[in-house]
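Here's a slice of the assembly, chains where they normally sit.
Labels A and B are assigned to the chains in the order they are written; within every chain, residues are numbered from 1.
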Amino acid sequence: MYELLGNKWHEECGVYGVFAHDEDVSALTYLGLYALQHRGQESAGIAVTDGAWMDVTRGMGLVNEVFRHQVPHMDNQYIAIGHVRYSTTGSSLLQNTQPLIVNYSGGKISLAHNGNLTNAMEIRKKLEDDGTIFQTSIDTEVILNLIARSRKETVEERLADSLNQVKGAYCITLMTENKLIGARDPQGFRPLCLGKLENGWVLSSESCGLDVIGAEFVRDIEPGEMVIIDDSGIKSVHFAPKQQLASCIFEYIYFARPDSVIDGQSVHDARFMMGRILARESKFKGDIVISVPDSGTTAATGYAYEAGIPFVEGLMKNRYIGRTFIQPTQKKRDTAVQLKLNAIRSVVEGKSVIMVDDSIVRGTTSGKIVKMLRNAGAKEVHMCVSSPPIGFPCYYGIDTSVRKELIAAKKSVEEIRQYIEADSLHFLSIEGLKESLTAVNPNNMCYACFNSDYPVEQGKQPEGSGKYVFEQRKC
Amino acid sequence: MYELLGNKWHEECGVYGVFAHDEDVSALTYLGLYALQHRGQESAGIAVTDGAWMDVTRGMGLVNEVFRHQVPHMDNQYIAIGHVRYSTTGSSLLQNTQPLIVNYSGGKISLAHNGNLTNAMEIRKKLEDDGTIFQTSIDTEVILNLIARSRKETVEERLADSLNQVKGAYCITLMTENKLIGARDPQGFRPLCLGKLENGWVLSSESCGLDVIGAEFVRDIEPGEMVIIDDSGIKSVHFAPKQQLASCIFEYIYFARPDSVIDGQSVHDARFMMGRILARESKFKGDIVISVPDSGTTAATGYAYEAGIPFVEGLMKNRYIGRTFIQPTQKKRDTAVQLKLNAIRSVVEGKSVIMVDDSIVRGTTSGKIVKMLRNAGAKEVHMCVSSPPIGFPCYYGIDTSVRKELIAAKKSVEEIRQYIEADSLHFLSIEGLKESLTAVNPNNMCYACFNSDYPVEQGKQPEGSGKYVFEQRKC
């Protein structure tokens, strides 16, 4: 629903990297980005090197739009990194696309970054005061400047040096002319995993990016770990002391693909369990369980399983509504939901319907869907949400442009129920959410958007930063 | 899967039409074509008239690609028709896009056509012998020539005259400067329904095209019926005597959207019931029921319901694989299925899996999916197909380019099972299929692709027609 309706929180980026002689590394990166496309639809980029030259192709749009005519390629290329960024409007600029490539005293570096540094503005201000210019409004450029200014010898030491100065969330794939490096912040906000090819290595934000090219999953990069891959093999460095982990719980709720496994926890299983616990918590009774496709489906099947109520398709999703949809006339504004979803009358007519979705951000779309179901004859609509109410903004890489519009920041659950005109409404409890994580320690997660318990002090923003800071927050 | 893998039969067209003063009829048509996009992704077109002028915009690609920059519009426009055509390769040409607009002695006509005339070649040959030129290779041009040559007075009489000369499958929306006409062939091969706006009328291949613009469903156009809409209201004419009905059963199995209702039968309900009967027929036992998304899902939920086995998501579909995908290297050819689908290991590992899909055409993709499930740890894979084996080509508007490759034309069910390496395989019986239709008479359907019982004599093809005839068969 997101492109059209803007009623979801957005994941901000996906990163990728391949190191392999005798493989078409840029093509593998291209396939990997396809698998990570759900993490960002605004822009895409691939950088490659053959050991001497380094080139990048970047553009606005989906992977298949940016690389419509050709996939980047170099003879003898053996390292490539890639990046996708989410779709927004207005402030998105071509110059903010990644990976960036720069020259510094040590040679060339290309870097792709997923996450958000909470002290980027402070560091940037200090760097500017020291005579540095900035050509983009993304954190990535801050990291690159810190690398260039480090007095350390090797690129991995320089990177470690830099990362010890920044705070917040980041997963990085970095490439020099002969190394591929992956790094994950010490609190593990965002996922990053390592895969193995017959004769090479792969880094991917999610394990689904390994599956797509037939790479074998090796392990997750640990929080505070950096892996350095070159012709001598793979090396691991822990560049930061252990800290309280704070992995983003929204990866399990909504962002990641169900077929990915993050830090040992299957996303599908967590999401299915959220549905099961929702059933236990809500105790809603009904004739059928339906989902708001596609992101609510896994939890809905879990609900159905637990409650012993049949899962059926009550809402049909149009799979062809793209990013470039022209809203033909202002008057037709309300067709947006209708264009994307349609209730199946024969399924819901006369039924007591339990509808499962993953989250409620502004509430407007939920209200329209409830109405759509009633118009199709549903007798009752009981809405279950597989996450707690979102009452607080995120500072670690999620788009908070809708911050003021968070319905749960202003309304109680009962008020929300009235607003969306459902017969009942239940949000998964934080405890229930924790319980749904069966293979990972639930206390290693960040739940700040639900309870404002922010795991990292949020950077002070320089005065008058206004829109600029906002842009800076994107990836 | 279709765009990428070409392993499904293709619906060939969707048609649409709106007549309404004081409405943005071209914008409504644009929205309607979005809803009908599943019926054709190769090209799209919209023609409009304001009573004096008539214009058309057509192009190759999806609706949002063809109308990327603007939706056609005329001041005072009040009639519009639209068309979508399916995606193929090679022989698809811009000049074959619809609607066509022509001038003839009676003025201007625009026509959109879904279906296939079985005697088009014969008529065309006769017309050519009589001095007619043809600028496209689509049936539509044949119908337009017959209209122009008719000695009747009104356009509806001329159209009736023409339609009585052609054989085969057709649903038509036709527009003059002041009339909107819809017509359906006497055997009702393809669907066409009528909807009502506050101050106007809508024609759509499927009822989901009415829902999307908030039009009220009125009724299906009857086989052999023509409706004429103008400023004096709506008029119905039966232009042909009653014949044995032969609606395409594949509309219910795969082509139509589940939220559509065709001839009184909910597509979802038919498909759900196919799943239920599959369960009864196959009696397969397993731990979980999964579907090959998205088209197998409705039947899978029906199977799960009937068998009391949980429905879960075992295969994840990548929603971002578009038509413009570049296959990066020949070597990676096999990533096509992997790129589109991924098994969820935690779901299928160690399980006995019942997998439901809607049809098997060539069998190659099914084989790859079975293998994917086994690689993900599935203990057993039992495949259920919600249609009988397809052994015969279709002559009424379905792409038969894969005719020679129909696996069921050459192999027994057991041989197919071995080919795809499933533990068991069951195809829905024709009787089961008939039983799944609860709201429409199952004897009014065409099952020729299963049993070669063709309801209309197939036109003789002029000698040496080769590829040309093949092209001619597209819409």
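One rule holds in what follows: contacts are C-beta pairs under 8 Å (C-beta built on N, C-alpha and C of every residue); 3 or more make two chains touch, one makes a residue touch a chain.
Just so it is clear, the model here is predicted, and its values are computed rather than measured.
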item	value
Number of identical chains forming the whole complex, with 2 shown	4
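We take it that only the chains that are shown with their structure count from here on.
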item	value
Centre-to-centre distance between chain B and chain A (centres being mean Cα positions), rounded to whole Å	36
Chain A-touching residues of chain B, taken from the complex the two chains share	24, 26-27, 30-31, 34-35, 37-38, 41, 62-65, 67-71, 208, 211-214, 257-259, 261, 266, 268-269, 272, 294, 297-298, 301, 304-305, 310-313, 316, 318-322, 324-326, 328-329, 331-332, 335, 338-339, 342-347
